[in-house]
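A single protein chain has been omitted from the complex, and every remaining protein chain is retained in its original position.
Let's look at chain A:
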Amino acid sequence: MGQVSNNIGLSRSSSLGSVSEDRNTIRAAILIQNWYRFTKARLETRRRYSLSIFQSIEYADEQDQLQVLSTSLFFFPLVPVSHILTSPGVSQVVDEGLSLTEFENKIDVPDSYYGPRLSFPLTVEDANALLHAFRNEQLLHARYVLQLLCETRRVLKEMPNITHLSTSYSKEITVCGDLHGNLDDLLLIFYKNGLPSEQNPYVFNGDFVDRGKNSMEILIILFAFLLIYPNDLHLNRGNHEDYIMNLRYGFTKEVSKKYKDHGKLILCLLRDVFSWLPLATIIDSKVLILHGGISDTTDLDFLNALERSKAGLSVLLMQLSVKCRINRSKLLPRESVANETFCYLQILDILWSDPRSQNGCTPNKSRGGGCYFGPDVTAKLFERYNLKMLIRSHEFKPEGYEISHDGKVITIFSASNYYEEGSNRGAYIKLNPELIPRFVQYQVSKYTRRQNLQERVGTIESSALKSLREKIYAHRSELTSAFAQYDLNSTGRISVSDWAAAMESVLQLELPWRMLRAQLVQMTPNGEADYMSCFYDLKIGQPTKEVQPALVETLCRYRRDLEIIFNIIDKDHSGLISLEEFGQTWKLFASHLGIDMYDESLDKLVLSIDYNKDGHIDFNEFLEAFHVVHRLEKKANS
């Protein structure tokens, strides 16, 4: 060590120290580099499986929902199918004749309201006022929302199913994907890319709502710009522009909460507006933009001609009716199938399909609707319609975008931090007149200091594991019996292999269980899994002394699905249903699921919830009680 100068750092440039020294440092360097790369790989693995957990649970939830809905459609005498298919309650809202002035007369805006006051026809000043207000977390008054929706519907009705655009005058067109109620992302896009205008056209490719907490504000902004620049702001319908999806994924709740009494009216009008959203956009006759994807039967001429507003009833329901009535492989030729069904299928496919690298067109198992389409399907469509590119959204992508099918298909996803802070970037496409795409990525952060990778992965991982543990707890009974099958001597322990098999057979999430094991279950000294330990730190919020555990668990697991059913029964969106309706609903639901339960059990349960003494229960309160509480969290908060 003697020759090396004591000056820190720079003077070690004469790397001609003694040979053994060099070998030492080289060895040390390799060791450190090796170890660092190991930790990096470990982080990447944790990040991947966390995203995998989020995605699997999300898709599994969507599938479950379909099961529940099929129950409600075909086994519920209480809920006639026709009721679901027609607009509830306030019928005059759907009336064509309703004008802006009628809303003005009917709804009063108090002087104390300091939010934006819109005047129609809208101008850029109105748009700026809205942006400013929403940045400051203000609400737009219900009257203006209704007027805006009314006008939007009027304008949308004039539009064809497929909008044709051109990149004339050297304009770049910006294409954005799913926003899912993330207002921060929309504001960031406008900040980076400028507001929509004649010189700055935009296409928003569906899924504006659900999951995030500002779905309403996003719609208001998009619709406002649509009214101001109808030739330069274009909207495509997504699978979440659908009232049943909204019941499940948060938009309905958001509107009801923000607008209370006026909420019902707004939701009603929205249903109509959604049904009038165009289905696709084509740029320069070469670039097709739609929300989900395509299938081997996608027919653009047919899509252009059909009456899209008729398909405004929930696309989800279409899914069910189609599922029940036809087998996909028997579909062709078109003439052999009823026109209506074919209509549904076409729309279903473009809103729900996902691209895959294998050739062919197969039913989309994870979504339960639409299909997986391969490069051959894309190539065939392109040939038929002389297309060059397909831009679609619908799928979460960690980098905000992904290119597939040999450059022909682009997925664009604009909701950053979709699952959790730090989970992914969002992106948008700038398309120039040569139709070469350029991608711009971004990520909103609520932290002023940017988290390093370690911290970000830590956040995502704990959030993902939390969701997973909740799912585990909600399936407690099933899991316990699955474990018991491997534990014939009732020792409380089984091999890791058996534990993993049991987990997958019950939860069906296709997750790397062995990798996750350490976070989910405790091990015995001889390397076996103490299987009941996966339930230790969790319990269900509601006191359950008098009530059957199985009942509580079921309520917990199907909480969100029950919410949808209750919402359908609750015609006037009051949040209350009668005890009798509740009892009947529950009985049918339970019997379809094959759950044994005693009447007294349910009665006791209902009694333990506060409800109006007039024989109605507030089902939101009731459902709120059945969420999984993480004991460790509770400890921390107390």
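Throughout what follows, a contact is a pair of C-beta atoms (placed from the backbone, for glycine too) under 8 Å apart; a residue touches a chain by one contact, two chains touch by 3 or more; residues count from 1.
We take it that contacts and distances are computed from a predicted model.
UniProt records the chain missing from this view under the protein name "EF-hand calcium binding domain 2", selected from "Autophagy-related protein 13", "EF-hand calcium binding domain 2", "MMS19 nucleotide excision repair protein" or "Phosphatidylinositol glycan anchor biosynthesis class U protein".
The chain that is not drawn here is touched, among residues A:Ala29, A:Val109, A:Ala305 or A:Ile403, by A:Ala29. Contact with the chain that does not appear here is found for just one residue of A:Arg211, A:His291, A:Arg308 or A:Arg356, A:Arg356.
Think of the hidden chain as still there; on chain A it touches residues 1, 4, 6, 8-10, 12, 24-42, 44-45, 48-49, 52, 356-358, 452-454, 458, 496-497, 500, 510, 512-515.
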